[in-house]
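One protein chain omitted, others in place.
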């Protein structure tokens, strides 16, 4: 194994670089999850999560990966055979669909090209057709981690409203929460699904459901079998800062610290930072003469950028070169995009110089791997960063 | 809040005192869960777990609490309406039953007095009756954390064999694995359920299923809806050190370190240590003139001791006194034992002097809380510890 | 090497058990020692140390062991050939004398029996004789770490005043500061010498001089060559939170945290805690039928207890037994006390149950090593701790 000096650059689109403050919080001794110190911790994180989701309602915390929170959103609100409407924005939308089917739901998937967000007009049309209300839930991925495309959730909400359809709105914000503006309450979302390891700057191992009153009401009727994921079991003890089964205490320490950091920086500033870094990255890609996967500038993700390889070039070979030479991890193309794109994560605890290092690694890697491109991507990014610095 | 100097004594029966080596391992930077460094980590822990479970078969690792691994054991092997046989050994058996029912299983619970282990003869009789094989699984808690009673799993296996019954045997070892001898393969267990936060000396957040070939075969037929917990999805990527969804990487770092520690000490030595500490604790209880909840000496747990309060005395008041005065957390009585017992955890990363401190805290607390008792418990425990030291 | 489970008991009289909060503070990334963040850190610790020394004057922080701060106290205030008066309270007084002689000072050592503190009357008599003021400094060890004897510093000051002698008063508080009451200003001390690794709960590597105005004035005339230890070079940059050469930044992080902890507990409470633990320890020694080295109860140290072995018994053999069997480090007899005493440290970040574990280890060790004693020491200590708990 080659020795790598200095810090690894973890520039996949999550897990992100966990800040030292969070790592140091996590390594404190575990405490009694039924004692008074825990109650304070629990109350603090349960309350502190709300503004991050943009909600005044409850947020449920699972000791689980984000995939678990997907499952939780479905099993708490739906019954076997229920119809749900999903959109093929990319790999994660596809996996969520597969999960839903395994749970016994009927998934109707509106096809997509993996380069675009949810087609709001198409949704509106489909819901308008559904006179009898067969569709019980609309499931959308806010930020497709496999493609770097952000869908218009407020637009989706308005489309559902225009169609006057009563389906629940379930949204996956795994790679957007804490990075890209999101408002659970204002946007009329019923269940927001999130994970710890991206904008929340934690290691993986926690996931979340923010829950609207409508979703809570639905959960009283929902027939899918469930136990671990039950909201009702959570909400009771949560009111006193506790959990129905042993929580992942040390990750909750990290969550407390991460929430403090988001509050110190300010959410508006966090979103603005991600927007600057997204734009700088896209300018680099453009300068290299490469193509950003996302077709529509209005849908560009600010937390990651997927870059299309020139015809005949292997994204995985490029990533391998960059990993070996420059000790940087980039995201692979997933599913049908395998080997065709690489993904640059620019989310979480991140700053201008680390982005500069990241893009430098890509630019040098392109050269070393023999991928046709123009130099100057880093220079273009620096131009944007300098110009907008301090704003 | 009172300031407490020195280290907190976390003497609940888990989570246990996480050793510094494990805490320091956990706080290393998160890495790419699809990269080569992760593959080595994954392979190492998946392999390293096997001897701890006493198995050569696969062990599935969930980013979840132990409760999740209970659910996983059931949803992977059973179908809606299946009958399972359980034993009311205490609160955790009762909770597992409730979980099973929520998933749509038919649970037949053999009643118990919360002071004894599984009645093996009763099981044999019940299974013998079940000519048509309606019972699909027998579920037992190896070490009841609510009572401090260890059930005879090899005996249970032999009873099932004598009854010539084909039910699966599912065993919860959450508070015994890594503390009390356990042999998944030799004892013919089909699914072993475990968690990270007890004998494995980790913070909570990981749980496990060790899976027999018979259980694996059953999972091909099992009809309960499942996705997050699917074994088949796990086993594929596990073969290369990977996981189907984002694993709790930092807890896996801790697991690697904990497995190294168990190996350094040697499992036989680990079990012997717990046995010495269990015996020393029981001698203290006896010297105080109090009663150990577990009725049968052959079933005494070596990982925790539940102590019955004298009539009319509040266990919770005692625990509160001890917490405030001596900064030690003890386990509460659960369910029907609420306020009637307190539980002393003596498992995980632990030693003679910490046990002496623990029992000293109990003895002083008994006095301060006005609980009728005789002094001399600590002295009795020290006698046993000194006598058996170095063995 | 034997594997030891659980936490090591570090019950030497320093370095003490460093609390997790301090260890976690120390491992934060090093920062620019000339930047604004450092200036805040420097100002905070320089100011925060003052109440701990009981002074409003400056405290100089050295990146050095306590031995360095001994040297600093001398080279800043004295000239080659100056006469200093010292007291043979034990090994550390003897080492300080040796150090002074190496620097070219004339040391007059009042002999002692290594079981008593400074004989104040003798000092008064000696100073009264010194009409011409040949004695330039009186050097005393507040708490002799080798013997567990605390000298009466206010009494020493009064004796100097009665003798109307102008010598400087230099006091070593290495094993008393932050554990036993100490007042640099009120007691008229000119230089107080301290280290980080005892009552201040830090790892070793920092040491201190608290400096009176009289000492500062003396330093303008003092002729011993010096550079690293110069107060004047320190005080200038200290005023802005900086240091003249690279400071031990990470230990300063720990110092900040340790000062916060002392403030949270409250110094009065810290002293009371050490007094309780000292008394409980002495009761244990008495119950064992062994002898505390310190002859005079008014001089008993509250930070450590040196215990005399019965005639013909080896303290080092006992310590070895305890280290191997119970993973506890005790202090050895030093110098002329080698193998004749063992020393129990009960200072720093410590509590009742850890003391109970400590004394349990000693009691079991006495038995295993075949040292004649009576049982019941732990019991006696618990009696005192319970009785005075919550006071």
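Letters are used for the chains, namely A, B and C, taken in the order the chains are written, and counting of residues starts over at 1 for each.
FYI, a contact is a pair of C-beta atoms (placed from the backbone, for glycine too) under 8 Å apart; a residue touches a chain by one contact, two chains touch by 3 or more.
What you see is a predicted model; the values in this text were computed from it and never measured.
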Legend entry - Options C:52, C:93, C:248 or C:308, residue touching the unrepresented chain: C:248
Legend entry - Selected residue (touches chain absent from view) among C:26, C:41, C:270 or C:344: C:26
Inset, instruction - Can you work out which residue in C:197, C:238 or C:281 touches the chain that's missing from view? - result: C:197
Inset, instruction - Specify the residue from the set C:6, C:66 or C:241 that touches the hidden chain. - result: C:66
Legend entry - Residues of chain A in contact with the chain not shown: 3-7, 9, 17, 19-20, 264-266, 269-270, 273, 324-328, 349-358, 360-361, 363-364, 367-368, 375-376, 378-379, 382, 385-386, 389-390
Inset, instruction - Just the residue numbers, please: which parts of chain B touch the chain that's not shown? - result: 20, 24, 27-29
Legend entry - Absent chain, residues of chain C that touch it: 7-8, 10, 12, 14-18, 23-24, 26-36, 62-68, 71, 80, 98-99, 102-104, 195, 197, 203-205, 224-228, 230, 244-251, 323, 329, 332
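By definition in this document, only the chains that are shown with their structure count from here on.
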Inset, instruction - Select the chain at the greatest separation from chain B, using centres from the mean of Cα atoms. - result: C
Legend entry - Between chain C and chain B, distance of the C-alpha-averaged centres to the nearest whole Å: 45
Inset, instruction - Return the distance between the CA-based centres of chain A and chain B, expressed in whole Å. - result: 34
Inset, instruction - Could you put a whole-Å number on the gap between the CA centroids of chain A and chain C? - result: 54
Legend entry - Contacts with two or more other chains, residues of chain A listed in rising order: 24, 27-29
